[in-house]
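Note that this complex is displayed minus one protein chain, with the remaining chains in position.
And then subunit A:
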Amino acid sequence: MTDTQNTSLAARLAARFGDTLSLLPARGGELTAELAAADLLSVATALRDEPEFRFEQLIDVCGVDYLGYGQDEWATETVTATGFSRGVEGQAMGRFNWAERPRDANMPRRFASVVHLLSVANNRRLRLRVFCEDDALPMVPSLTGIWPVANWFEREAFDLFGIIFDGHPDLRRILTDYGFVGHPFRKDFPLIGNVEVRYDAEQQRVVYQPVTIEPRVLVPRVIRDDADLIQAKAEAADDWRRN
């Protein structure tokens, strides 16, 4: 997949769908299109069926939780007298337990469903990103009617992120345990989890109990403005998350 091939794909997408898709070129000649949840089904059907696109294969669907995107937990601009263990701020994953989880309700459009398509006929790839409008009840239409393989991928995104796929025939949990509570890949879900299991000798069965381990982090999350990264960051900021 060279850049020129994708440029022509970008041109065709722009000509066909106009403002419905906002196209974001990414590194390595990859092409990302953002669209509204309401347009997803019609666009996806067209992408699959129309001969100039023919994305016969849905390669992947995954959820992303953008809570805390771009936040680090250790100030690095100035020299501090404190070491890492005292200097950390914020609550990155692994640093909190369930009771003191971060509650950042002001993040606009936190959840996204990212779809990767592949055209075997034209040898092209395309990434679609749909942001969920409502953080409290993230919802996007299901692609199961267009590509049956979406079934499990969407179940996984529902299980791990709590994204509801409207029209999914069988939206059950898939990877977590039967009876699991919560959506573990959300950024406000602690890395250590909430419950642990152990064998109880008195009751003679496995029981759940609140986790007893302490959350801990060995390496802080750091974003540095290194000289060689600034350029790349500026480029990335241009074409990325331009909603």
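To be clear about the criterion, contacts are C-beta pairs under 8 Å (C-beta built on N, C-alpha and C of every residue); 3 or more make two chains touch, one makes a residue touch a chain; residues count from 1.
Please note the rule applied: contacts and distances are computed from a predicted model.
Hidden chain, UniProt protein name from the list "Polar amino acid transport system permease protein", "ATP-binding protein", "NADH-quinone oxidoreductase subunit D" or "ATP synthase subunit b": "NADH-quinone oxidoreductase subunit D".
The residue touching the chain not shown here, chosen from A:Arg12, A:Arg109 or A:Arg221, is A:Arg221. Seen across the whole complex, the unshown chain contacts subunit A at 1, 26-28, 30, 32, 56-60, 62, 64-65, 69-70, 72, 92-94, 114, 116, 120, 123, 125, 127, 147-149, 151-153, 156, 173-177, 184-185, 191, 217, 219-224, 226, 228-229, 232-233, 235-237, 240.
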